[in-house]
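Here the complex is missing a single protein chain, while all its other protein chains stay put.
The chains carry the letters A, B and C, assigned in the order they are written, with residues numbered from 1 in each.
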Amino acid sequence: MANHRSRRRICIVVTSRPSYGRIKSVLRAVQDHPDLELQLVLGASALLWRFGNVRQIIETDGFSPAATVFTIVEGETPTTMAKSTGLAILELATLFENLKPDIVLTIADRFETIATAVAASYMNIPVAHTQGGEVTGSIDESVRHAVTKLSHVHFPATRRAAENLVRMGEDPTTIHWTGCPSIDVIAHLDLALTPDIFTRYLGVGAAIDPGQPYLVVLQHPVTTEYGRGLDQINATLEAVTALDMQTVWMWPNVDAGSDDISKGLRVFRERHNPGKLHFYRNLAVEDYARLIHSAACLIGNSSSALREGSFLGVPAVNIGTRQMGREHGPNVLHVDHSAAAIERTIRTQIAHGRYERSMLFGDGSAGKRIADVLASVEPRVQKRLAY
Amino acid sequence: MANHRSRRRICIVVTSRPSYGRIKSVLRAVQDHPDLELQLVLGASALLWRFGNVRQIIETDGFSPAATVFTIVEGETPTTMAKSTGLAILELATLFENLKPDIVLTIADRFETIATAVAASYMNIPVAHTQGGEVTGSIDESVRHAVTKLSHVHFPATRRAAENLVRMGEDPTTIHWTGCPSIDVIAHLDLALTPDIFTRYLGVGAAIDPGQPYLVVLQHPVTTEYGRGLDQINATLEAVTALDMQTVWMWPNVDAGSDDISKGLRVFRERHNPGKLHFYRNLAVEDYARLIHSAACLIGNSSSALREGSFLGVPAVNIGTRQMGREHGPNVLHVDHSAAAIERTIRTQIAHGRYERSMLFGDGSAGKRIADVLASVEPRVQKRLAY
Amino acid sequence: MANHRSRRRICIVVTSRPSYGRIKSVLRAVQDHPDLELQLVLGASALLWRFGNVRQIIETDGFSPAATVFTIVEGETPTTMAKSTGLAILELATLFENLKPDIVLTIADRFETIATAVAASYMNIPVAHTQGGEVTGSIDESVRHAVTKLSHVHFPATRRAAENLVRMGEDPTTIHWTGCPSIDVIAHLDLALTPDIFTRYLGVGAAIDPGQPYLVVLQHPVTTEYGRGLDQINATLEAVTALDMQTVWMWPNVDAGSDDISKGLRVFRERHNPGKLHFYRNLAVEDYARLIHSAACLIGNSSSALREGSFLGVPAVNIGTRQMGREHGPNVLHVDHSAAAIERTIRTQIAHGRYERSMLFGDGSAGKRIADVLASVEPRVQKRLAY
Partner (left out) sequence: MANHRSRRRICIVVTSRPSYGRIKSVLRAVQDHPDLELQLVLGASALLWRFGNVRQIIETDGFSPAATVFTIVEGETPTTMAKSTGLAILELATLFENLKPDIVLTIADRFETIATAVAASYMNIPVAHTQGGEVTGSIDESVRHAVTKLSHVHFPATRRAAENLVRMGEDPTTIHWTGCPSIDVIAHLDLALTPDIFTRYLGVGAAIDPGQPYLVVLQHPVTTEYGRGLDQINATLEAVTALDMQTVWMWPNVDAGSDDISKGLRVFRERHNPGKLHFYRNLAVEDYARLIHSAACLIGNSSSALREGSFLGVPAVNIGTRQMGREHGPNVLHVDHSAAAIERTIRTQIAHGRYERSMLFGDGSAGKRIADVLASVEPRVQKRLAY
């Protein structure tokens, strides 16, 4: 019979809406594992109403946070992005000191994930990392690789990502190619649109008819192009307006420049009173998967177009540099921030329709594999460039 | 005539006694460069009396800090090392917002240097980094490579370090092999011991006679071996005591575990009232070079044994894992934390005497080269894995 | 001729929209005083777009911040209110260390003003304080008196407030009854509505016709009644809707519970698509004075109803406990959070119309008086209960 004390404490820090979707199956697998104890910490934008009530969704899904911690310094500028990260390190260190985890897991490449990696690695707690080795734009590119350099156990999503980790000098025995947990959620899901999907969530704007074709837009700021967000979102708004289709528009995340995007959307809404747009803050992970699965086209610069979208075969238009260099299936076409090009490419994708499913990011069993590694791995705290 | 406004603002964050020695020639070269304006920020242990009055030394050398910022959370544990880093990010972000530097330079691999790199890179300010690409033990190994991944301009000290940066995926056009600025200071220095060198600095313990052979010991905690510091320092104390030579002992730096080392030294001092040891907190950069240059043997785990020591040909005994993997000249012998082995190896080195000078870490012109690059480089804020 | 060096440095920390209006005349008087140098620090919600672009208004008014500092931890909960205060202390201390002010002035009783008082008083920098000695509800009541206990120079607005300070044990020689600077701005102002007042500012909702009667509503959360904000705002919304008049509605400030108020307003807006409400984030100080001066009734729990409103004779309905105990002229009627009572009392006030001007809070010369005291006072850093 399992001795409660002897279970390994796995602390997973969830800091945002998208991070939750990327780790949900791992949370489940760790919680269900006989040799593991889950310590879920919620912080950053995962606690903020403005970015979708992620906390409520997580609790509804049956997870109880071991601790919550507010760490976002308001402003949505490059300065506050840095400060939020500093604040998160300060406080996560105290939480780790009191929670005493055996391994800490940090997720992907959002700016605040480095806080988890710095706090834990400096405290000689082994750091596990998902989605290392991928290539993109934005500050995420720097963050991801820096987190890799602070991590002791790697769970890359793709084969090429795993190879990149080796090339970067990570010890190959610490690299576990498991596929991406974000695929797990959708691989075993009834993807049919639930009839109430557009009415169950708060939001503003026009009613969406699930029986008619619709677009989904999710466009985040590009932190390394801070100051250009307003022009960027206006190009997309112009293109989508020209298409005159019903459209589900998701609010952006908390990165620097988010305010610009939000302002652009608000000003547009007030000037044009658009009859076919509906704005949502957040959907449950499964409902978001259903939403994009049935979309005529997924537009913007969210990694979900390349990641979940590739698995689902969603026709997608990726705009700008934010995902530049990221692997994806055949479902993604790339354009610059030009309204004409965006519109034209959306039309192309609508005409094409659903693509073949791509297994690039995994087969739906990543969570289980990751939990098993976490239960058995014996990470060394002292790293060394493996050349 | 130089237009004051048009000069590039180069912000250099100095956070400790050793970092100052590693960057002094760059500070001078930037300050003297017609196209550059130096913004010197002093923080962390550089402001603390316990770690040597570095601030006073810096001001005596003719540099005026643009800002000072206390960032060390006291405790000298892994937890406080993380917290100090978080606090430094929080505050450096505010300083950068107000100082508006064009480039920020961070030094080497101490734990708090990642704070400078995170704050600046998140704020889209290009980060320049010295001593990237080297290999060692301790948390420094992780920190150094993570800082590389956040940096836009690299100034590696050795050819192999430069090659490592390329292998890690850094864009070769951003890598400038300049040699190490720490060599600059000593390359053009009269290395003769000044007669008052042992009396000008506060310190406790026996008088040191500069006309007689003496040892120098500088042993820092190994953060990744936190908790073993007391045993480690006791082995060294035992070995040095057995040699019964006059010995200059430097207090350790502020890393996690520093308290253990300090306690070990204090308890030893009180129990044994050693007649031949003198303890110092800090020496001017030049005096430290003179000190080790004339030493019969340099003992401990400071990188100065491998770096400045190689250039100077100082017989050195490197103990433990802290410098494991770092390049060095023929002057260094390695041992474990065994009193007998330490004593034996010191005797070997004393018998050998001075080694040939090694140019491995540069020829004494790094500061000037770095300033010239900083004046002309056009770094791109958006990084990308260069495979 | 004035020696630049010998001028006293007066650091004034402005942290919000209302604080700016409360101190603008002092900023001007200090800036214009031959013996004083103004060091304006902008922080907290004064930097946030969500709370009105106060920074831009301040700069348009001709003030240049010596430093800016983001200090709001997002969340708008009691927890984040505390954390924002802690963060502000951390960073203001560093700013004060670098700005080296001779006196620091903190404004009134918003939660973050204690940060200014703690940082400066702990650093042996004399603290000057406006609006001490008044009585209200909310956490402001505790904050105000705690700030008094940390302050060395007091500028109470009313005679009774000055007397309260004496009773609390403050040294009478440190108490300067100057009146309230918030009256200065409006005492010398052309109060006629400018024709474009309702179109110059961004905002959402119905057009307001300045030629027709209108209401103004400004209702903040009551921090000590956290969790009841939604009911409270709904009562006001119900009352105002029943009146069916054109209404200017101001967004609330950043106190804990602000999110509840904002959510209430947003949900109402979306459900009821109200035809006569217009929502604004911020107006210039002078335009806000004009706005309430011509209002048929000023509704909510803003101190401006009691303070500026008393001077202007604006019929006002004060709801709930937030201003409980604060002095005011005859223009204010008090009600609980009952829609019926609110509606009835608004009707009473509309029927009554403009009240007589009250000089309770001053005559319009407070700024000049405060600057003169700041130039001549010799505060003692060591306080002592004066009983």
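Note that in this section a residue touches a chain if its C-beta (ideal position, glycine included) is under 8 Å from a C-beta of that chain, and two chains touch if they have at least 3 such contacts.
If you're wondering where the values come from, they're calculated on a predicted model, not measured in any experiment.
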Original post:
Out of B:Arg17, B:His33, B:Lys83 or B:His337, which touches the unshown chain?
Top reply: B:Lys83
**OP:** Identify the residue among A:Ile12, A:Ala44, A:Ile72 or A:Leu87 that touches the chain left out of the display.
**Re:** A:Leu87
Subject >> Per the touch definition above, residue among C:Asp35, C:Asp61, C:Glu97 or C:Glu238 touching the missing chain >> reply: C:Glu97
Original post:
Which positions on subunit B touch the chain that was left off?
Top reply: 47-50, 70-75, 77, 79-80, 83, 87, 202, 204, 259, 263, 266-267, 270
**OP:** Name every residue on subunit C in touch with the hidden partner chain.
**Re:** 78-83, 85-94, 96-97, 111, 114-115, 118-119, 121-124, 135, 137-139, 141-142, 145-150, 164, 167-169, 223-226, 256, 321, 324-325, 381-385, 387
**OP:** Provide the residue numbers of subunit A that touch the chain removed from this figure.
**Re:** 67-70, 87, 90-91, 94-95, 97-98
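Here, only the chains that are shown with their structure count from here on.
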**OP:** Please indicate which chain is farthest from subunit C, where distance is taken between mean Cα coordinates of the chains.
**Re:** B
Subject >> Centre-to-centre distance between subunit C and subunit B (centres being mean Cα positions), rounded to whole Å >> reply: 50
Original post:
Which residues does subunit B have that touch at least 2 chains other than itself?
Top reply: 87, 90-91, 94, 97
